[in-house]
Structure formats: structure tokens, C-alpha cells
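A protein chain is absent from this complex, but the other protein chains hold their places.
Naming follows writing order (A, B and C), and every chain is counted from residue 1.
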Amino acid sequence: MIQVNYFARLRELTGKGQETLDRDSMTVSELLDWAESTYPGFGADTIQVAVNEEYALIDDTIYSGDVCAFIPPVSGG
Amino acid sequence: MIQVNYFARLRELTGKGQETLDRDSMTVSELLDWAESTYPGFGADTIQVAVNEEYALIDDTIYSGDVCAFIPPVSGG
Amino acid sequence: MKQYEIVETPIDIQQYSDYVLHPAAGAVTIFTGNVREWTHGVKTLYLAYEAYIPMAEKKLAEIGAEMEAKWPGIRVAIAHRIGELQVKDIAVVIAVSSPHRKAAYEANEYAIDRIKEVVPIWKKEIWEDGEEWIGAQKKYPEKGVGQ
Partner (left out) sequence: MKQYEIVETPIDIQQYSDYVLHPAAGAVTIFTGNVREWTHGVKTLYLAYEAYIPMAEKKLAEIGAEMEAKWPGIRVAIAHRIGELQVKDIAVVIAVSSPHRKAAYEANEYAIDRIKEVVPIWKKEIWEDGEEWIGAQKKYPEKGVGQ
């Protein structure tokens, strides 16, 4: 199981704060493709993925038990 | 009468905070020369003079009624 | 308080200043980012901030570590508030102490620049006639240029 978290615009778009995917492993790229096809308007090409609270690269692999988060463009400060 | 004020090292050197000079007018340069000869170790060449709370130039004239201050190198902040 | 924290209540700058001050510090700089009433000609009613809290606090601590490496001898504390903020409220405070002032200014400005780049915090502007999540669009970073 891979946990994914949604924030800000994505939390409102998906209507949820988090969910779990029943996968053993997938790449960051695959996760973004899944999100884009599951949630029209997700805007995957503007979003970064954090895996276990660290920014991941597009080819990194995510494993069951990892906690992921979709990070839309940040605007703190 | 010209009033002169002493601060910091100069206040300690002269042993006074202020005094008055019985003059109708004098230049800043003359005032510094007077101080140097009156108070050995005054160090007039490192000191600026303020006239009526504004830095004066070395050739400026001071008149009776003006309030002067000797300004040793500042060290605020 | 924690040295690097996300908070949900009003920010008191004094405690962050106190935190970084010590006998070898000759200078303290404090930056606060405050809610502005007008942005690009549109009147803000209030802002809503949201964070991925554990990662945000971790990233704030990483920024602090970057700063201490670049400017040895400084001490840092950073807090960002989330939730609904009204005009004039403090969204972020950065406190930096240093033996000498130059590093305190430079490190402080570095911190706010980095916060705006990498800390997972989001701001929604709420106006009289609408609202929008703010954030500069950008492409996924290539390998090796990750943040």
C-alpha cells in the first residue's frame, strides 16, 4: 500500500486529504500519470512528489509503505 | 556668548559638560584651536563641530547665541 | 516553541528574538511577512494558509542548517503560521543572530527566499468576489536539479 496526501488546490480538487493505492511499487512518473487520469485537471506537469517527506525525482521508485505527497507550487512566506 | 558642549571622552577630559565663550563670532577652525590650546590632549584634528545641532564645515562662522558641540568619532549602534 | 515550527496561533516575535540571542551575538535581524490588504490591485479579505506540517518543519530545519553552514556563528529560528490570517497578521517570522550584522542580514534574506522555493506551504487568497490558491507554475525538475 502506498499512501498519498493532497494539499491546497489538489485537496479541493480530489475532495480528500489522503488515500492509499494498492501497489507494491511504482515510479514517481507513474504516480503522476495515475493522478492525472484519475482526477481530470490535476495538472501533473506542475506538481512535484514528495516521498517520505523528501522531494523525489521523476524516475525515483516508490515502494509499499512509503508516504507520498503531491506538492503543487508552494506559496509560503 | 557662544555655548559649547562636551561629550564622551571630551566631557571626561575637560571635566565639564558645557561652558560659554565670551565671543561675538569665530570660525569652527578657531574654536578647535582654542579647545586644543585650552585642553591639552583635546585631539582637535579628530573632532567635528556641530553648530545648532548640525555638522559645520571647518571654515563656517559661529556667532554669539549659537550652541556648539564637539563631536568626537561616534560609535553608536 | 520549537526552533523551526508551523503554528496555528498568532506569532509573537519576541520569543523568536529571545531564542536566537546569546552573549556572543552583536546583532539580531527579524523578518516578518505580513498579510497585505491589496495585491495587484485586488483587495484581500483574508488569507488561508495550509502546510504539509511534518515536511514543512523538516524543510525549515534544513534551511536553517544551510544558513549555519554558509554563515558560521549565526543562530536561527523560523516559524510559519497556518489557518486563516487577517490583514496585518504575521504569516512568517525569521530570527537570526550573529556576532556581526552583515551575516544577520544576509542569512535572514536567504531564509525567506528559500522558504518561498521549497517549503510545502500554500496560500489561498480570498477576495470579495472569489478566491485562488497562489503558486508560481513550474515544470518538474530534471534529475540532478531537484530542490
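Convention: contacts are C-beta pairs under 8 Å (C-beta built on N, C-alpha and C of every residue); 3 or more make two chains touch, one makes a residue touch a chain.
These figures come from a predicted structure and were not determined experimentally.
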Contact list for the unshown chain, restricted to visible chains: B, C
Touching the absent chain when the full complex is considered, from C:7, C:30, C:53 or C:134: C:30
Those residues of chain C which, in the complete complex, touch the missing chain: 13-14, 17, 21-38, 87-88, 97, 99, 101, 104-105, 108-109, 112
Touch list for chain B against the chain that is not drawn: 5, 7-9, 11-12, 32, 45-48, 50, 53-59, 69, 71-77
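Rule of thumb we're sticking to: only the chains that are shown with their structure count from here on.
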Chain centre separation (chain A, chain C; CA means) in Å: 24
Chain A: positions in contact with at least two other chains: none
Residues within chain C bordering two or more other chains: none
